[in-house]
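Every protein chain except one is present and positioned as in the full complex.
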Amino acid sequence: MTSVLVKDVSLNFGAVEVLKSLNLDVTEGEFIVLLGPSGCGKSTLLNCIAGLLDVSAGQIFINGKNVTWEEPKDRGIGMVFQSYALYPQMSVEGNLSFGLKNAGLPKDEIARRIARAASILQIEPLLKRRPAALSGGQRQRVAIGRALVRDVDVFLFDEPLSNLDAKLRSELRVEIKRLHQKLGNTMIYVTHDQIEAMTLADRIAVMKGGLIQQLDAPQAIYGKPVNRFVAGFIGSPGMNFLEGRLEPRDGQPRFVADGLDIPLATYAFDAAGFRPGPAVFGMRPEHVGLNSGTGWPFSSATTVEVVEPMGSDTLVWARLASQNFTVRVSSERAPTVGDQIVIGFDPLRASLFDADTGVRL
Amino acid sequence: MADRTRPSGLFKNVNAKIASIPMILTALCVFLGGTLWTVVYSFTDSKLLPRLRFVGLDQYERLWSAPRWLVSIENLAVYGVLSLILSLVIGFVLAALLDQKIRFENTFRTIFLYPFALSFVVTGLVWQWILNPQFGIQHIVRSLGFESFTFDPLYNADIVMYGILIAGLWQGTGLVMCLMLAGLRGIDEDIWKAARVDGIPMWKTYLFIVIPMMRPVFITTLVIITSGIVKLYDLVVAQTGGGPGNASEVPAKYVYEFMFRAQNLGQGFAASTMMLLSVAIIIIPWAYLEFGGKRRG
Partner (left out) sequence: MASPAVFASSAGVEPHGPRPRRAISRRNVIVYGTLLVVAIYYLLPLYVMVVTSLKGMPEIRLGNIFSPPVEITFEPWVKAWATACTGLNCDGLSRGFWNSVRITVPSVIISIAIASVNGYALANWRFKGSETFFAILIFGAFIPYQVMLYPIVIILREIGLYGSLWGLVIVHCIFGMPILTLLFRNYFTSVPEELFKAARVDGAGFWGIYLKIMLPMSLPIFVVALIIQITGIWNDFLFGVVYTRPDTYPMTVQLNNIVNSVQGVKEYNVNMAATLLTGLVPLVIYFISGKLFVRGIAAGAVKG
């Protein structure tokens, strides 16, 4: 069942189009991540869903109800902010109860809800403290608690972990995932961090320029990016891009560039099929083999230029068709600078894009 | 061995020290020295010229039994308390109104702040004219048919301070508004969003969340207004000249009269020391909170 439906939503600030007739359909209990670079409209979209921003056109439905004109408090949502936005002069308990008291809930009901949220988030010992006396991670937990006590169906997260350091971030990430599994609520989560997106999401919506570029499961986004932007944005280290041409040769589609000739027999073209012309060949560094025999449909010899050890893995920089090309290998097998190497890969795992439009071929 | 060490002691960083000479002289000779000098001479019986003949607390006893001084203190207290409360309240309300993402914000702000650019003398003289019972507000209301309407604060000893208050607020509230607006703009946007999601009405958000968050701004504003109030002088001189009678006398004027008119320096010194004392009572706790707290944090 649909939980949140965003229908043809546009938003303009003066002449600037921040959201361009955008559609999004979130299923009940789903964890959706809105991912994109800053300025792509992801937070704006979240604020529209929350009712904190008025849309310029279009409609928003939550649980089947048209909430386009509703106040945030009446939409059945809870929201968690990047800066926590805790009320600094109130205790944790005060923060959790302020909205409920204001809504006129009976005292015992408020107490019950706070007790439940506190036990879920394990913040019982903190209830009497002020936010200033809490660590960043604890504050964010309280902020989540404030959304939790509202007993709502939809949770909205606006970059909730961006203010935390790396270690805490990964800890809280797991906790949010656990929370989602336990509660089963619909969650919409905004971030610019692709690891958060990949680990948390049922589906990721990659956004750019006020549009959703691709909405799909994390693996699909990683494996079959719909355009060059998504391909480059997802994955770290980034995907290799080689510029060249698609040409038919011996009745077989091939990718050709400056002495390079890659057979594409195994590549799955889109419905329009193979068509010759300029194109970009994309290959993830982790899908490339190094000196690993001759089993690859394609292999080529080259020289190591730079080696970047990253702990368990090492990134090897070389050149292919006089363009930069990286290979990710396990560190035990890392070559040294100047080594002659043979790299190989299966074009099945490649992504081909139109050179002009960047659309996947 | 030590023939290549850097210059040390007095000659280290010598340019910075040269550049700071005016500051050091001002801080030591004028601010510190001048203040101490005045405090010391307030215990003497200096008349036309300062002289070091100590008379203990004589000057202070005379001061606190002088009706004119007592009137000044009372006036300043009335003016101070009212102008503090009113300018804080009005300034905050205006700032909150301007913070509603309204149109013409700049125009309104420009209008509310321009009196602050004027001299107190100008302010005093304009309001003297507007409050003139023969031609000003009283005259106009009477000519509308309310023959018995009376509003002549500048000629009525009982309410003259309120006449000065009207002018003082006109000049000073814009500043408070500006400080408050800066404070409001410093509040995290997410706090407002969170309150909206929680369904807190706007007035409650201001009262229970925003105003408590702005405590430091309020305290700083309070200190600024208060130290301005103690200096109240030009406005009174221009608007009423201290009259009618001595009804709008203020301490700063008392000091000036005794130092430069009545040739009773000792009284002037004692009165100005009392002013210093009152400011110190406000400033020292504030400075302790403001700066003492930071060192710990």
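Per-chain residue numbering starts at 1, and chain names A and B are given in the order in which the chains are listed.
To be clear about the criterion, a residue touches a chain if its C-beta (ideal position, glycine included) is under 8 Å from a C-beta of that chain, and two chains touch if they have at least 3 such contacts.
Everything quoted here is computed from the prediction, not taken from an experiment.
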| item | value |
| --- | --- |
| Contact list for the unshown chain, restricted to visible chains | A, B |
| Candidate in contact with the missing chain, chosen from B:Y60, B:F116, B:F149 or B:W192 | B:F116 |
| From B:G199, B:P212, B:G228 or B:P244, residue that would touch the chain that is not displayed | B:G228 |
| Missing-chain contacts mapped onto chain A | 54-59, 66, 68-69 |
| Those residues of chain B which, in the complete complex, touch the missing chain | 12-13, 15-17, 19-20, 22-24, 26-35, 37-39, 41, 50, 93-94, 97-98, 100, 102, 106, 108-123, 125-130, 132, 135-136, 139-140, 143, 170, 174-175, 178-179, 182, 220-221, 223-225, 227-228, 230-231, 233-234, 237-238, 241, 251-252, 255-256, 259-260, 265, 268-269, 271-273, 275-276, 279, 283, 287 |
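Heads up, the rule we're going with is that only the chains that are shown with their structure count from here on.
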| item | value |
| --- | --- |
| Inter-chain centre distance, chain A versus chain B - centres from mean C-alpha coordinates, in Å | 55 |
| Of all residues in chain A, those that touch chain B in their complex | 47, 50-52, 71-74, 77-79, 81-90, 98-99, 102-103, 146, 150, 158 |
| Residues of chain B that touch chain A when the two form their complex | 188, 190-191, 193-201, 204, 208-209, 212-213 |
